[in-house]
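Removed from the display is one protein chain of the complex; every other protein chain stays in position.
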Amino acid sequence: MSLLELLGYFNYWVFAIVLSIGLYTVIAKVNLVKKLIGLSIFQSAVFLMYITMDKVEGGTAPIIQKGVENQIFSNPIPQVLILTAIVVGVSTLALGLAIVVRIKEAYGTIEENEILDAD
Amino acid sequence: MDLTPHLPALQVIVPMLAAPLILLLQPRGLAWAGATLVAIFSFFIALTMAVAVSKGAHFGYDMGGWTAPYGIELYVGAFGALVLVIVTGAAALSLLAARASIDSQIELERQPLFYSAWLLVLAGLVGIVVSADAFNIFVFMEISSLASYVLIAGGPDRRALPSVFKYLIMGTIGATFYLIGVGMVYMMTGTLNLADMESRIGGVTDINPILVAAGFITIGLALKAAVFPLHVWLPNAYTHAPHMITVFLAACATKVAIYVLIRFDFVVFQANLSGHQLQFSLFLMPLALLGIMVASAVAMFEGNLKRLLGTSSVAQIGYIMLGASFVTEAGLIASAAHLFNHALAKGGLFLAVACLAYQYKDLRLAQLAGAAKTMPYTAAAMVVCGLSLIGVPGTAGFISKWLLLSAAMDEGRFAWLLVAVILISSLMALVYVWRIVETLYFKQAVAEAQSPKEAPGVLLLVTWVVALANIGFGLFPQFPLSLSSAAAKLLLGHVL
Partner (left out) sequence: MILVALVLPLVIAAGIVLAGRFSDNLRESVTLVGACALAWVVWGLLPEIYAGQRPELSFGEILPGLSVAFRVEPLGMLFAALASGLWIINSVYSIGYMRGNKEKKQTRFYTCFALALAATIGVAFASNLFTLFLFYELLTLSTYPLVSHKGDEATVKSARVYLGILLCTSIGLFLPAIIWTYHVAGSLEFTPGGILEGKIGGADVGLLLALFVFGVGKAAVMPVHRWLPAAMVAPTPVSALLHAVAVVKAGVFTITKVIVYIFGVDFLFSTPSSTWLVYAACFTIIAASLVALRQQNLKRLLAYSTVAQLSYVVLAAAVLKPLAEIGAAIHMVAHAFGKITLFFAAGAIYTAAKKTELHQLRGIGRRMPWTMTAFTIGALSMIGVPPTAGFVSKWYILAGSFQAENLLAIFTIIASTVLNAAYFLPIIFMAWFEREPEGGKNHGEAPPLVVLAVVATALLTLGFFFFNGSVIELEKQLVQGMAQ
């Protein structure tokens, strides 16, 4: 595999790196809000992957126009899918933050180790 | 108008549309009644389909009239019908019994929200089962997961909050892994429909992305299904959730993830992917065996009744995975039958726990000494379900254990190891169940001996219905077995 080919997968490299950063943050941080930030990064990486794969070289938005034949356009399905996934991600984040608020109310802290000590 | 062909769609739509309506039912008790009615109605839909399916039919449904692979397809075969019966049955029975227990744990004004979330979990779970579209499964999975986080965190126990946070993190990671896997398969095949994927994967030249995708999907779903060692979220979440929520989730939530895992693997990957055997059998079998042994061992020394039962669930999930990892008809029958039988046994046990919780706020075993005097009927129901969990002959648990052991016998070189693990873990189950029984019956009560005071009638009644079902399905297991064997044939039909 030549260097050029490797660079050609640029988006996928970014996907893998961002994914790893997100996952690492989720696992390594003890602060619950930081964990949620990590989770969001982790999910965003996946959005990037979906968006990357639907791109067709030279393609435009998939809008059918009169008089324009044989137009190349990008695959709309992954975009639709990822729109849904983003909604899911946002709701997860919202719920996660709500739980963090409740944890803060109940325990007075959002550091995981302190919560474990409290019980 | 004949509604029969629309049953798969109704199965999802009824609870989903009812969920926001429940919110409007503010007066006391109405929200509960509404949710219960919807759950019972769903149960009837599931039963109707199960009866039809056991006669050899199957349900396909194109949403909005768009045919697959362009539209979203719903599909209910034998396996799906079995899981639907488990899910809706668990929802109907737990909701029916829930009222008094929920009244004592959830504030009145929040109850409509709570029941609404409950129906959303139900809608999500049945949605996963009926959907034949990989992405749709993801969406339903997240609907049910998000709603179940709400349910678990809804109780008065503050320890539920960190537990549910952990569950949320791990659940989301699992779902995202699944999403990555689906994306990769889509990249290579250009379809999201499971059946369509199956036929197109054969034509894919570069198989590596698919193998990676299979890995992602297997691990993501294993996380959701709490397969050892990805189970750490489960015991705490079950322990601190409101009691009736534990009943519902323990009976069916992880089962649905297992259903997707098995279905995805057998329908899409198993036949078409050289090297997938390694990812599936050789990956899952050791994990299943380890899970069975480790979780059973931990349960033997657990002091909190609910966590003990939750940990035992991890071991029982191990049994289900073990059967599936044989990739034989006998193994799959055992798996499917154990899905059903374990739901019965564990559901019954947690129902009995909910009964106990009326008199005993503290559910540590040491505090429950002599509870059989105070609550004789509850304790007896617990014994019956406990025997089923051990797998004593005459109970439902024995049927699946027998099937699993016979399936393990066919495994050639490793047969003796598999049989030994199953048997040793049964003995461990005996130990932890008997710790409960001894505590309830033969230990001197810590506090003054109370006069018999049982849980409310409906809850107790439902508990006993489930307990008797454990015996009933132990002696007449034809219904779940016919579905299980049809399911196994169906799944293997994709492989051979």
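Going in written order, the chains are labelled A and B, and every chain counts its residues from 1.
Convention: contacts are C-beta pairs under 8 Å (C-beta built on N, C-alpha and C of every residue); 3 or more make two chains touch, one makes a residue touch a chain.
Not measured: the values here are computed from a predicted model.
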item: Shown chains touched by the chain that is not drawn here; value: B
item: Identified contact with the non-displayed chain, of B:113, B:290 or B:419; value: B:419
item: Sole contact to the chain not displayed, among B:77, B:310 or B:391; value: B:391
item: On chain B, residues whose C-beta touches the chain left out of the figure; value: 387, 390-394, 399, 402-403, 405-406, 409, 419, 423-424, 426-427, 430, 434, 438, 441-443, 474-477, 481
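Here, only the chains that are shown with their structure count from here on.
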item: Centre-to-centre distance between chain B and chain A (centres being mean Cα positions), rounded to whole Å; value: 29
item: Complex interface listing, chain A residues touching chain B; value: 19, 23, 26, 32, 35, 39, 42-43, 46, 49-50, 53, 77-78, 81, 84-85, 88, 91-92, 95-96, 99-100, 102-103, 106-107, 112, 115-116, 119
item: List of chain B residues in touch with chain A within their complex; value: 135, 138-139, 142, 146, 149-150, 153, 158-159, 161-162, 164-165, 168-169, 172-173, 175-176, 179-180, 183, 186-187, 192
